[in-house]
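Note that one protein chain of the assembly has been removed; the remaining protein chains are unaltered in position.
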Amino acid sequence: MTRPGTGPAWTADELMEVNAARALAGARTCFVGIGLPSTAANLARRTANPGLVLVYESGAIGARPSRLPQSIGDGELADTADAVVSVPELFNYWLQPGRIDVGFLGAAQLDRHANINTTLVRTAPGRPDLRLPGAGGAPEIAAHCGEVLVVLRHTRRGLVPALDFVTSIGHGTGPGSRTRLGLPGRGPTAVITDLGILRPAPDTAELTLTDVHPGATPAQARAATGWDLRTAPVVRTTPEPTAAELAALRALKAGGAA
Amino acid sequence: MTRPGTGPAWTADELMEVNAARALAGARTCFVGIGLPSTAANLARRTANPGLVLVYESGAIGARPSRLPQSIGDGELADTADAVVSVPELFNYWLQPGRIDVGFLGAAQLDRHANINTTLVRTAPGRPDLRLPGAGGAPEIAAHCGEVLVVLRHTRRGLVPALDFVTSIGHGTGPGSRTRLGLPGRGPTAVITDLGILRPAPDTAELTLTDVHPGATPAQARAATGWDLRTAPVVRTTPEPTAAELAALRALKAGGAA
Amino acid sequence: MAEILTLRDAVAGLVHDGDTVAMEGFTHLIPFAAAHEVIRRGATDLTLVRMTPDLIYDQLIGAGLVRKLVFSWGGNPGVGSLHRFRDAVENGWPRPLEVEEHSHAGMANRYAAGAAGLPFAVLRGYRGTGLAARTPTVAPVTCPFTGEELAAVAAVNPDVAVVHAQQADRAGNVQFWGLTGVQKEAVLAARRSLVTVEEVVDELRPRPGAVVLPGWAVTAVAEVPGGAHPSYAAGYSVRDNAYYRDWDALSRDRAGFAAWLAEHVRGGAPR
Partner (left out) sequence: MAEILTLRDAVAGLVHDGDTVAMEGFTHLIPFAAAHEVIRRGATDLTLVRMTPDLIYDQLIGAGLVRKLVFSWGGNPGVGSLHRFRDAVENGWPRPLEVEEHSHAGMANRYAAGAAGLPFAVLRGYRGTGLAARTPTVAPVTCPFTGEELAAVAAVNPDVAVVHAQQADRAGNVQFWGLTGVQKEAVLAARRSLVTVEEVVDELRPRPGAVVLPGWAVTAVAEVPGGAHPSYAAGYSVRDNAYYRDWDALSRDRAGFAAWLAEHVRGGAPR
């Protein structure tokens, strides 16, 4: 999806990252996991939302890293944070009571109700499951943040008809699931992929393609989804990344100060 | 009980304080309340036990005040402490798991099993109860410290046949009470008054007069006790305060550095 | 972000009749000035929560603004009784005072549960004492793994927490150090919070032992130098021990207290 030599050019990953950052425009606080969520959240601080408060599960509250942290425990997170607290305090006093507006999660597998698996993947019968890293902070991020954004690359291996394991709950089996489970947050409000954006339909809570990125098509998205992906009546195209967005993103990934 | 002009002279309170400090000789850590316990614990650090670690419920661990704190929240406690922690942490991580060897408590009323009342005193029928300060840290100090020392002046109003309210548990109704209640510490091992020392009898856990201070007699102690006070077969006399003990105590109370 | 307000506006906006209010500070950093502004304003029918009611609540109780007191130790530290508290409990003057009484460990855990957004906390406490039987916010809970019975205490979530800190910056980030008590928990447990500070500074310099509350977790900040007097703010002031001692005589007598209140609080200038 790069368009070398034809003016603005970007990769599919950059589209995903830029749109993930844009999704943070209205947030005050964001709970950040490492990887794509960290890239997006740090980009948001440089573009759509300079005042965004980043909360890392390593205990850094209000971190302002000058470069992309290599891990959630990067030393610069502590050095630049408004406050550093212990890990138990972070989960108990800051995440659990619903103080964080947006939780940003990745996923190995995601189903149509935005439930997430990061624990294991079943292979052929008689073969051992593939072991993934596991839950980390995700189950409680998914439960307690005001809303959840999910970022992952759009593939049939990732967007699956049924999870092999439910690590973190999205919309459960559909409308009412979160209420029945007593989950305080609204759950996933957008899944941002390298092809577009999926959002839960208001009536069914089923992920529906609402946006494609420039150069991508609904057909591509459907083909890359493991279930019969519904599309919104009008599928929008996300605005092209601006030069400022791309410059900030690339500086961030190159380790440059911003 | 002062003996002015006849060599060593001391007050009854000083005998109580000096003997309370001596009782801390073997302790590593002591949970200190304000008032007599604080005087005794700080005196112990200047005499019998220079390495004694003082833990104050205000969160100061290992405080080394140069003068007697005016309150458990005295600024010098934080300034001289090895560590300062929050009040919830102090109770949860430091007191509750049994890390403190000796708890030092005062009492408004004490019964023969060394149960303590600091909550209210009943007066005449139809008259309101007299209101005392209440529990503070005492119920959990009494439960969780390795052992408990109680310091109070020896009067029939203080050493009573029955408490008007059980604020902090000593030996309950006698042997086995603490085990049945699941109280991890050994409970009160000595009650140090201005007349002598009472210790729970091994078979009954009933407070028994084991020592009198110089100049006091078992008869005086019995007369100042609200129940029929038993005395040990041999009642010892506590050693007279040494010149060093008295000097340290008086310097402490005068606010001098030590 | 916390709004930086005058004490008068902050109290007017945050403390209402009938509120449950927690003013915390464990001997250190007690928000006396804010309490006096509450008295001037006359917010009444308050439920006051505090581990150690201290002189600050003795004054509010004596002023007749308090319906109920939730606490764990109600004395004048190092001096003796709180006479206005006793007069209210023993004689119902100037109005009857309902009390809900805990141990320190229980109160600390009630705040911690409140801060954590949980309905209760667990401790190994209250065993063999008379407190649990008469305090409805203590109940038994059984460990599902060991079968041990422990004490559950109900979370406390005040309408307003009021604390005093040494410093805030202009974005309302708050820093306090020294004995930090249970103030972080009180602020995080409360629906609204007011932090009075010795000083609003351009930048908070990190300090050993400091607690930092980000401005987005605080409702309002008011600059009130000396706002902890007669308690103290480490680095700014020392405890006025004479005030505590003198309070004993001054507050024994209803008329003496009323005169003090009229002169020193109601007659005091709003800040």
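Labels A, B and C are assigned to the chains in the order they are written; within every chain, residues are numbered from 1.
Assume contacts are C-beta pairs under 8 Å (C-beta built on N, C-alpha and C of every residue); 3 or more make two chains touch, one makes a residue touch a chain.
The shown structure was predicted, so the numbers you read here are calculated from the model rather than taken from an experiment.
All shown chains touched by the missing chain in the whole complex, by label: A, B, C. Set against the missing chain, the residues B:Gly98, B:Pro128, B:Gly174 or B:Gly226 yield one that touches it, B:Gly98.
Within the whole complex, the absent chain has one touching residue among C:Gly18, C:Gly42 or C:Pro206, and that is C:Pro206. Contact between subunit C and the absent chain runs through residues 117-124, 137, 139-141, 143-146, 148, 150, 152, 154, 206-210.
Listed for subunit B, the residues touching the missing chain in the whole complex are 28-29, 53, 61-62, 82-83, 92-93, 96-99, 144. Counting the whole complex, the residues of subunit A in touch with the unshown chain are 34-35, 57-60, 70-75, 77-79, 84, 86-88, 90-92, 95-96, 119, 128-140, 143-144, 165-169, 172, 177, 181-184.
To be clear about the criterion, only the chains that are shown with their structure count from here on.
Number of steps on the shortest path from subunit B to subunit C, with steps defined by chain touch: 1.
In terms of their C-alpha centroids, the spacing between subunit B and subunit C amounts to 28 Å.
Centroid to centroid, with C-alpha atoms defining each point, subunit A and subunit C lie 41 Å apart. Taking each chain's centre as the mean of its C-alpha atoms, subunit A lies 58 Å from subunit B. Chain contacts: subunit C has residues 112, 184-185 touching two or more partner chains. Taken residue by residue, subunit B touches two or more other chains at no position, since every residue touches fewer.
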